[in-house]
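Okay, handing you the structure first.
As you look at this complex, bear in mind that one protein chain is not there, while each of the others sits in place.
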Amino acid sequence: MSAATHRLIPAQPAPPAPAKTWTASRVAGTLLLLFWIVAGIGLVYYLYAAWDIDKVERYAPKYRDGLIVTLTLVGLSIVIGAIVSVPVAIGRMSNNPVLSRIAFAYVYIFRGTPLIAQLFLIYYGLGSFRPQLEAVGLWGFFRDAWNCALFAFTLNTAAYQAEILRGAIDSVPRGQWEGAAALGLNRVQTLWKIIMPQALIVALRPYGNEIILMLKGSAIVALVTVFDLMGETRRAFSRTYDFQMYIWAAVFYFVMVETLRNVWNWLETGLTRHLKR
Amino acid sequence: MDNYLTLLSFGDQGWSDEIAWGVLITVSLALATLPIGLFIGFMIALGKQSEDWALRISAEIYTTIFRGLPELLTLFIVYYGLQIGLQLLLKFMGFDGTVEINSFMAGAMSLALVFSSYASEVFLSAFRAIPKGQYEGGYALGLRRGTVMRMVVLPQLIRIALPGLGNLWMILLKDTALVSAIGLTDILRQTGVAARVSKEAFLFFGIAFLLYLTLALISSIALSRIEAHGKRGEQSR
Partner (left out) sequence: MRFTKGIMAAAATLALTVGAAQAQDMMKLKIGTEGAYPPFNNLEADGSLVGFDIDIAKALCAEMKADCEFVTQDWDGIIPALLAGKFDAIIASMSITEERKEKVDFTNKYYNTPPAIAVPKDSDITDATDEGLAGKALGAQSSTTHSNYAEEKFPSADLKLYPTPDEYKLDIASGRIDAVIDDVIVLSEWLKSDDGDCCKLLATLPTDPVINGEGAGIAIRKGEDDLREKLNAAIAAIRANGTYKEINDKYFDVDVYGD
């Protein structure tokens, strides 16, 4: 050690960093960022210039009501859909050919067709079956547009959630099942204590995506007379023809989606901490 | 039953010719959106992994905006707002004519904006799956960056990204149904008009359902063929 320290030269300053040249990507990046900044300022300025206290007083409560309708509709359909998705997922994974075919058909139909087509079919289509529904006593439920929307959304999200659940359970290694069997646990205990905790971690991200997609997809109920956020926006636009109504709706939806996304990311990092190397 | 057959016939009395036209519009809208969306998505993915900080942030802003807005809202904003915006811009620059953005273009543009945001994420994860050694090998051979991208990276990229892009195509087919809200005569709108006028809502919306399912089926068969073709060089496990 002492021999080496004699011959060491004193610490030299670091070499100069290479000059940052204006490459094509740097030019493009700066221009695009400038464009976004200008667009952002333009947007804020537009909203400021178009601010009309009468309109705000008139339509802000309606927007708030619409927001509540949206959140209620999406929240309820996700929760009920989660409950419905469990038997569907079980059907998909079962060995019984009849059950598995029915479950497959359900999932294929509801994932293969647009949500808006499903909504129209249930709203308008069931409307033309009024006598039959009245006989069964269900007309009271399907008469209301909100209920029809809830029904359509629940069926749709149940199909997607069933696939997420199935994929998550499939992703748990077979060794976990075998170990549980070796320990003498029955099927329910295995699922509840061993498989589901691991599966739900894998399923977390797709569930978050599904909630966000449902939130965005809920905008279409405006087309079947439900006054959610989008419906109130269209009503406000049809009275005022003022474009800022749509901009405000965009702002609200954007804030909701981004909040949800960031909350979900935070949840995911917290819950998968033990998996990080 | 006779009544149903008349309603479904081609020609003046029946609605099948209008619905066939709707199928044409739906398919052509999706096919028109696909190349634009793929190209923009690819560029955004390149931007997201660039060394320049400004480019990365701009790309992130783009995807955050268009993944954060409902597709229906994006459609309305592009349809109603873009035309007014473009006209203001042109008036500002001195040009005094009218710019016409019809429903098809508005639909294709907004669908492309949304598609490209999601596609950029698929491309990004595919980029990450390609080992850096591929790029380095290309440079070691003396190839330029563009050539490396075209001849070495892109073939591998497409193969890896294909399942994700296939998913996005299926979603695109379904999202085309939204353009019925801006008056474009796609499947949903034509069946809607038929349902309204003939009062047979279940029949016609059921047909719309079947048509979308058929398109989905054809697409998934085509996509699995393309994937199998892409995988033909791989060793079977």
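Just so it is clear, A and B label the chains in written order, and each chain counts residues from 1 on its own.
Convention: a residue touches a chain if its C-beta (ideal position, glycine included) is under 8 Å from a C-beta of that chain, and two chains touch if they have at least 3 such contacts.
Model, not experiment: these values are computed from the prediction.
A.B. asks: If I consider the whole complex, including the chain that's not displayed, which of A:R111, A:R205 or A:R235 touches that chain?
C.D. replies: The one listed residue touching the chain not shown is A:R235.
A.B. asks: In the whole complex, not just what's shown, which of B:S16, B:T64 or B:Q87 touches the removed chain?
C.D. replies: Residue touching the chain left out of view: B:Q87.
A.B. asks: List the residues of chain B that touch the chain left out of this view.
C.D. replies: Its contact residues with the unshown chain are 12-13, 79-80, 83-84, 87, 98-101, 182-183, 195-197, 199, 201.
A.B. asks: With the missing chain put back, which residues of chain A would touch it? List them for me.
C.D. replies: 124, 127-128, 130, 139, 143, 145, 223, 225, 234-235, 237-241, 243
We adopt the following convention: only the chains that are shown with their structure count from here on.
A.B. asks: Can you check how far apart chain A and chain B are, centre to centre, with Cα atoms defining each centre and the answer in Å?
C.D. replies: 19
A.B. asks: Quick check: in the complex, which residue numbers of chain A touch chain B?
C.D. replies: Interface residues on the chain A side: 23, 25-26, 28-30, 32-33, 35-36, 108-109, 112-118, 120-121, 124-129, 215-220, 222-223, 230, 243, 246-247, 249-250, 253-254, 257-258, 261.
A.B. asks: Mind listing the chain B positions that touch chain A in their complex?
C.D. replies: Those in contact with chain A are residues 47, 50-59, 61, 64-65, 67-73, 76-77, 80-81, 84, 170, 174-178, 180-181, 188, 192, 195, 199-202, 205-206, 208-209, 212-213, 216-217.
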